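One structure follows; several queries about it will come next.
With one protein chain withheld, the remaining protein chains of the complex are depicted in position.
Our next item is subunit A:
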């Protein structure tokens, strides 16, 4: 892979988490957040006339392109006070978000999980298409503005997209506006080489400042700048029974599920264990030809 040049154009894909229930609880209102996002987008577009932009909205149920918008929608009206290129983008984004949120009716708080994996897949497909069609080298990155939770069901697709992005040398920056730290998204940033940023909206941190400082530089500039890292990513395993972090535990040799204490039967795959506990030096793993595991092996992880 060739190195980034200063003159290379870039493609930014913004994945906006439009989860209504999450935004409803956020101290930073969606209105303000969108304002700041729009300013950031304008700044990005201003950097280089060849910069390209794609905005995707991801809610609980759907995921759609906010920009470039559907050509059948009506073109926005002119306004001489606003720079034309910016105005197109902004209007489309805002109207798109509006549409997405208006379809949401009930206030189910359980559904705070957005379709991030789907959005990332769409983004990567678009990036691939652009790469195929263009003559020059275009460096792409993805910015995810996340307010909701990550769903464990989409773990596998999410990891697939993360590895695909790594292969395509696409950076993924995560900006967590509201909610707990998402382990999956932390891993996304870590693996692809992007940044995981937590905007502490409770204590009046500035989303715009964060975005402009960290997420604006392109790949060439990032090689020169230092970025704040997140060295608190917890890659340790958690046990299946209590969801506690384990350093040393027990692993079922059939389904590889982790437990912090011994049990006669594995709760995931119903394998019966016979208790011949092995010392830490041997590494007995039995074949999967019979559902009776003859030993549990001990697992030790380095934190």
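Quick notes
Rule of thumb we're sticking to: a contact is a pair of C-beta atoms (placed from the backbone, for glycine too) under 8 Å apart; a residue touches a chain by one contact, two chains touch by 3 or more; residues count from 1.
Definition applied: contacts and distances are computed from a predicted model.
The chain that is not shown carries the UniProt protein name "RNA polymerase II transcription factor B subunit 1", picked from "glutathione transferase", "RNA polymerase II transcription factor B subunit 1", "TGACG (TGA) motif-binding protein 9" or "alanine transaminase".
Among A:5, A:206, A:221 or A:262, the one in contact with the hidden chain is A:206. Here the missing chain is touched by one residue of A:23, A:67 or A:273, and it is A:23.
By the touch rule set out above, subunit A reaches the unshown chain at residues 20-21, 23-25, 28-32, 34-36, 38-39, 79, 81-82, 86-87, 90-91, 94, 97-98, 101, 105-110, 112, 149-150, 152-153, 155-156, 180-183, 201, 203-210, 213-214, 226-229, 231, 234, 238, 240, 243, 245, 254-255, 257, 267-270, 288-291.
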